[in-house]
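Next up is a structure, given as structure tokens.
Note that this complex is displayed minus one protein chain, with the remaining chains in position.
For clarity, chains are labelled A, B and C in written order, and residue numbers in each chain start from 1.
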Amino acid sequence: MVGGGEGAFIGAVHRIAARMDGQFQLVAGALSSDPARAAASARALGLDRSYDDFRQMAEAEAARADGIRAVAIVTPNHMHAPVAVAFLDAGIHVICDKPLAATQEQGREIAEAARRSRARFFLTHNYSAMPMVREARAIVAEGGIGNLRLVQAEYLQGWLADNVETKQAQWRTDPARAGAGAIGDIGTHAWQLAAFVTGRTPIALSAELSSMVPGRAVDDDARIALRYGSGARGGLWASQVAIGCENDLSLRVVGSKAALYWRLQDAERLILAPRDGPSRILTRAQDRSASFRTPPGHPEGYLEGFANLYADIAAIIRGDGTRLERVPGLADGLSGLAFIAAAQASAARDGAWVEVRL
Amino acid sequence: MVGGGEGAFIGAVHRIAARMDGQFQLVAGALSSDPARAAASARALGLDRSYDDFRQMAEAEAARADGIRAVAIVTPNHMHAPVAVAFLDAGIHVICDKPLAATQEQGREIAEAARRSRARFFLTHNYSAMPMVREARAIVAEGGIGNLRLVQAEYLQGWLADNVETKQAQWRTDPARAGAGAIGDIGTHAWQLAAFVTGRTPIALSAELSSMVPGRAVDDDARIALRYGSGARGGLWASQVAIGCENDLSLRVVGSKAALYWRLQDAERLILAPRDGPSRILTRAQDRSASFRTPPGHPEGYLEGFANLYADIAAIIRGDGTRLERVPGLADGLSGLAFIAAAQASAARDGAWVEVRL
Amino acid sequence: MVGGGEGAFIGAVHRIAARMDGQFQLVAGALSSDPARAAASARALGLDRSYDDFRQMAEAEAARADGIRAVAIVTPNHMHAPVAVAFLDAGIHVICDKPLAATQEQGREIAEAARRSRARFFLTHNYSAMPMVREARAIVAEGGIGNLRLVQAEYLQGWLADNVETKQAQWRTDPARAGAGAIGDIGTHAWQLAAFVTGRTPIALSAELSSMVPGRAVDDDARIALRYGSGARGGLWASQVAIGCENDLSLRVVGSKAALYWRLQDAERLILAPRDGPSRILTRAQDRSASFRTPPGHPEGYLEGFANLYADIAAIIRGDGTRLERVPGLADGLSGLAFIAAAQASAARDGAWVEVRL
Partner (left out) sequence: MVGGGEGAFIGAVHRIAARMDGQFQLVAGALSSDPARAAASARALGLDRSYDDFRQMAEAEAARADGIRAVAIVTPNHMHAPVAVAFLDAGIHVICDKPLAATQEQGREIAEAARRSRARFFLTHNYSAMPMVREARAIVAEGGIGNLRLVQAEYLQGWLADNVETKQAQWRTDPARAGAGAIGDIGTHAWQLAAFVTGRTPIALSAELSSMVPGRAVDDDARIALRYGSGARGGLWASQVAIGCENDLSLRVVGSKAALYWRLQDAERLILAPRDGPSRILTRAQDRSASFRTPPGHPEGYLEGFANLYADIAAIIRGDGTRLERVPGLADGLSGLAFIAAAQASAARDGAWVEVRL
């Protein structure tokens, strides 16, 4: 693991997710850019091998017979590219937190490294691994909603409604380290979720990016209109000042024959509304991806969804073809950066429609 | 009553709403533009006086000692203006269904007639008369959410997801009679609701109007970004092809200190989310408008909200100052037409930001 | 109308319900046992004819050519019987609020009067007239849930969690006027609702009646186990000290093939859960009783349900066979009194199983 030292949020999540199904063991890390903190964090986690520097780690692990087979990158966004490139070049699989990078340029560097590496690159858009989301994708893919007409993806949080002094809040509101605000941190999740479920990516968008909290240097509210090549229309709303919303991700997908409604707050249920006849409440009893560990009604949530990704990645690394779910990777990451870039370009031109260049 | 003959929907609603609190009696009508249908409908309703023509009705009722004091206009949109002008000019109060008219030009004709008349003009934006909506307005007005930051108003229906042959569907999808599609029929409700609760009207908008059903001549999906003079941002989404949504009106209003969440499907509850501390579920036990007839927990809904307007209008006509709630009128109507015009202008210019000219 | 003078709750509800569909006109009343209050109330309501005494009213109205055809009885429970008998004997249809009477003895008096009268007797168990409740009954009746196994009916309120000084609270907690506490006031509603939907009445029960508020002379919490002749089992819980519950009536009915879930708080939806496959959210779009006035999604509630009864009663009185829904009457009332008697007998015997003697 690179990043994820003391005080970090997503590092701990990755560790739990990797551990949940017992298919990964955390043995080495460069847990912080500060060597003292790196060492202390490694000790606290009982790591065998702690490195001061990620480049040193990539090299050393690649050289060991018992070196790591995969690295999890959980640093702030601007460090994803150098770390990913180092490990890909060392032939070590990369499991990288989203968004792919802080800039499209950095994204391209990762893409090139992935192309020349024999190792795989995975991006942890965890929500797309939740069972009812996977079922939603399957329904759309098999024609269950007819032609796609409308998409509405929302990711609303309220925790940045005021100036917040935590480490989490600080790098996320620093343009240099984050690259973007709400649109990058959570907007990319909504973007990926919509693309994952519908199987389609918008071709153009019109964006309004705002900073509601005085003095904030990045967007904390992003409203984006979407156009699909097929004529479908959509909206994406990401906000970190939506008081009352803790982590309210939702997706509405309407087709010509049926619609699907899903909300993270009620993640174990998926509403399937046919044009004629009553809506149905789908649960894991109807899910066909088997992306869960307990019978329906025993709520699984955020960590289990994250763990589904790790379990699938383990199967891919092992070459085990029994798990066939699509794990997000480079294409999702590049799409997310294209989304951010297009949104920022549109916002800079007062919301003009801008092509999404993948 | 003018309009509202057999097969009409909103005419029956107005009749029930007027009757519910026993303060109006329906005695005269020009219920259809087709004289035979007008007469038959009047007979079916037990009306004392049936007219073939609304102008004749306005004249005759104004001349009678026991003539009507108020008329309800429930025709298709393009007839609102001529009928309203006729009755206002006859000194008879007008209770008009929304939207105000099919065009801004017609709206101005009504406004002029209202200016020169001693009679009052009311517009039945009924949702703004529901108790928890009125409470939401009161909370915002007293500073309960701090500075307004975000508004999201949605009005989603699915009944026009396909071509529908009913009378209701036909005039609503005919540009000549409706003036606009979803944006006029339900978008104006969402627009008025947001303005009613927040006390503010956007100064500019960017619109995407779509016709999802092949062959439809009006918009059936409208997505509109909103800018407020204060820097607040918003969105309005009106759709009549959102399968699974029967009549799903909702409003989210976020301020710097708190947020409010309301949904017609769960109309008797209003969520008040303060920035710090748990969200509260407000019910009629907390409502201060007393806009209801039964104790909290005995669900009141659409018709009772509509009846609140009629009861308030009765109090205003009687000069009874005890009911102080704001009843929508000309200003709301003109605002709604300005909204439609701005949205259509923006959509025609590929979503360019257009000023809302009230 | 007898009863329902100033300060009363249910009298106003009956008036609105009767008026909503325009099929009744309130012309006469003995609105209070206090003549001065009766007269004042009648003036306030614009009644043509006000009586000091219900017997005088029954006689006088029966004698008039334009006398009332039906009377609504909205007095405290102990007065239902004398009033009902007087009007039935005068040949005037009776629309009586629930429960039927304060005692089984009084119930039998009404039953005898009904038998000898040409007039009809109706009991306003209003919840059974709500559209999704009627649809639930239809589903059970056509075998949609298989064999009945489990019933759970609950009616929970919190307004009597403390000593309350209102007129409403006072007679409801007075054994002499109410006959029983929660079990009579709201327990009979739950009892009737369960019987209405399932088509079956329990043959025996075991009851625990409690008075939670110090000094209260009637039960304010009633928990009752139910046995059906078929082997089905059930529970009924009525409470008036359940803080947080405003008027929380719910019904769960489980069969061998499917189950039904309904809750007044969400009255427009009925969950139909088949043993295999996803649950369905039925709405008025699926209701076959047509017991409503507006399209699905325009919430109708308590008053509309009550008005359904009045509309059906009007149809029955007119001899109009087009409305076929079952309107509660004497049998429901006698069953409710048998339920109260059995529950009180069981509670007196420490919860022993007691036969319900209809």
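Observations, loosely collected:
Convention: a residue touches a chain if its C-beta (ideal position, glycine included) is under 8 Å from a C-beta of that chain, and two chains touch if they have at least 3 such contacts.
Every value quoted in this text rests on a predicted model; they were computed, and no experiment measured them.
For the chain left out of this panel, the touching residue among A:Ala119, A:Ala267 or A:Ala343 is A:Ala267. The omitted chain makes contact with just one of the residues C:Gly22, C:Gly158 or C:Pro296: C:Gly158. The residue from C:Ala242, C:Leu282 or C:Ala311 that touches the chain not shown here is C:Ala242. Within the whole complex, the absent chain has one touching residue among A:Ser33, A:Thr103 or A:Thr283, and that is A:Thr283.
Of the residues in chain C, those that touch the hidden partner chain are 149-150, 152, 158, 161-162, 206, 208, 210, 212, 221, 223, 225, 227, 231, 233, 235, 237, 239, 241-245, 252, 254-259, 261, 271, 273-275, 279, 350-353. Although one chain is not shown, part of chain A still touches it, namely residues 9, 12-13, 15-16, 19-22, 45-46, 157, 159, 245-248, 264-268, 283, 285, 293-304. Listed for chain B, the residues touching the missing chain in the whole complex are 271-272, 277-283, 285-286.
In this text, only the chains that are shown with their structure count from here on.
Think of the whole protein's Cα atoms as having one middle point; the chain whose own Cα middle lies nearest to it is B. Work out the mean CA point of chain A and of chain B, and you get 42 Å between them.
Remark: chain A and chain C have CA centroids separated by 54 Å (rounded to whole angstrom). Chain B and chain C have Cα centroids separated by 35 Å.
Contacts with at least two other chains are made by residues 283, 285 of chain C.
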